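Presented below is the structure to which this report refers.
Excerpt of the complex: some chains, original placement.
Chain IDs A and B follow the sequence of writing; residue 1 opens each chain.
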Amino acid sequence: MEGFEEENAVRGISVRKGMSVNELVCGMRGCAFGARRLAHAVDIYEEMLKAKATKFLGLAGALVPAGMRPVLAEMLRLRFVDVLVTTGANLVHDILEALGEHHYFCCEEERCEGKERDAKLREQGVSRIYDVVVKDSAFAALEDFLHRTFEKLDHSRRYSIRELLTEIGRNIKDEGSILRVAFENGIPVFCPALADSIIGLHAFIFKQISPLNVDAFEDLREINEIYCNASRAGVVILGGGVPKNFILQTALVAPRGGFDYAIQITTKTPEDGSLSGATLEEAISWGKLRENAKAVTVYCDATIALPIIIAALRERLGR
Amino acid sequence: MEGFEEENAVRGISVRKGMSVNELVCGMRGCAFGARRLAHAVDIYEEMLKAKATKFLGLAGALVPAGMRPVLAEMLRLRFVDVLVTTGANLVHDILEALGEHHYFCCEEERCEGKERDAKLREQGVSRIYDVVVKDSAFAALEDFLHRTFEKLDHSRRYSIRELLTEIGRNIKDEGSILRVAFENGIPVFCPALADSIIGLHAFIFKQISPLNVDAFEDLREINEIYCNASRAGVVILGGGVPKNFILQTALVAPRGGFDYAIQITTKTPEDGSLSGATLEEAISWGKLRENAKAVTVYCDATIALPIIIAALRERLGR
């Protein structure tokens, strides 16, 4: 029967002791559902790297508090990423860790929440992000760092948000910091909704007393140029939100015909019509993705899928 | 048994022909699960209105393309909302409709998507948002409108994003427009990630040839002041994302002790730790919500829940 030949059979996966992460992922090629998608994502990412595509990473969700910071920093260091677009929160928590602060597991139980429980955390002076907390005292260190950094800026000029983030990266000492690694490797970091973060709040507070001139739209020039100049362009989307759209919308003004590669890792499904849950096929109708783009969505918690993908890629590429 | 008395029994709901939406919602008070949450949301919103709380609406998800524009505009007109924080996309589609453009159902079937299908839509010159499309030609009208509006601005001064949106609202003729109604009623509209939208793209294009100076952080002053000056503060969150956080973070710098009322309508659950899915209890640990705030999350497609809530409220308030 056409299309349903032996070579298209689901062969299934066998696991054995001591197998490497890449062997596991290769085994998943013979499976369906989520496992197949995960294996497909690694294959596409590998091809994206080998084709020397310009790789955009969209980062939403509290991945830094969840412990993904070392993986993300390594992705930049290894040049698995050429452009980072992120929510402000991930940058806030990256800086907190760079300043020696920590996130803490908030309880033994699966669910830490509840009105009484969270009110008690409030009394204890910690703020919760799902199953971890951060001490309120950490934010004092952040405030101090940010104001010192803002003071060093050239107050006579206008900055783009990307330029502001480069300056923050320049002032971070911690080599494990995403912003620091981005700075060192010349990887631009965009954060269109930076006002929607504690960095934004401190920029506003600083602005009350000193000049700080950051343009709301200037970044579009730079990211559009990068996209236009790419011989091939790929996108890795963790979690949707503003970063997803901000990367994909570059295709609306550029004459490139859409991204060539796309990987989306999300737990959001398309049924409520939101952009975060929108399929990559939908992006084809907009011209954001080429019709023949290599593309896959992995419906999985990124804290599970991302380390697997990066470990498998490192093995394949020998880096 | 303490706490489990007759008056706390689930009585269930009976439906009858011709019952009003508010009667339905009142019946849901006797139910559990989602129905109870929906009934609770209406009760909290009613109390919020009667307490003359300052009401912040966070708007994410493609609610305008989905047909919620008349409901949203009416919410502003009736002063069910005092401050609107939104994604750029909802504003883009509000303006498109204001210019006489439409969204169209894209197919008879449940699922319109697929690589081939979306590629064909691309050829036909329409872009898909779940089960509706918008014609690419509509965006030419948008471009024209935006550039004409930008030209009218005072190019010697710096604008906040809110001010820019007020000017756009001033230039819209359509009385059904959210931006127009907001302008007419003096309701500020914030959109921290405006760069992440087609409005942002045109602002950037305009900026290549003419001065346009919009500040990335200036809005924080205004929204924080509104929050600080509120005798009581309430928030209605549709769909998470940047608007949710942007509203709630005002509580981090203000000495008010958190929001007094909160309603969240979302299909995103907390398990992947993202802010969009975060519970309102989590917000208590941050001081964004008071411990004794009236708060409920309704896990439901907003296109179903929102018309129900507003119809019930109108009936209760006789407006």
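Quick note on the criterion: a residue touches a chain if its C-beta (ideal position, glycine included) is under 8 Å from a C-beta of that chain, and two chains touch if they have at least 3 such contacts.
No experiment lies behind these values; they were computed from the predicted model shown.
Colleague: One sequence, 2 chains in place: how many copies belong to the entire complex?
Modeller: If we count all chains in the complex, we get 4 identical copies.
In this text, only the chains that are shown with their structure count from here on.
Colleague: Would you kindly tell me how far, in whole Å, the mean C-alpha position of chain B lies from that of chain A?
Modeller: A distance of 25 Å separates the two centres.
Colleague: Can you list the residues on chain A that touch chain B in the complex?
Modeller: 60-62, 65-66, 87, 89, 113-115, 117-119, 121-122, 126-131, 133, 158, 161, 192-198, 200-201, 203-205, 207-208, 212-221, 224, 239, 241-242, 245-246, 249, 252-253, 267-268, 270-276, 278-279, 281-287, 291, 301-303
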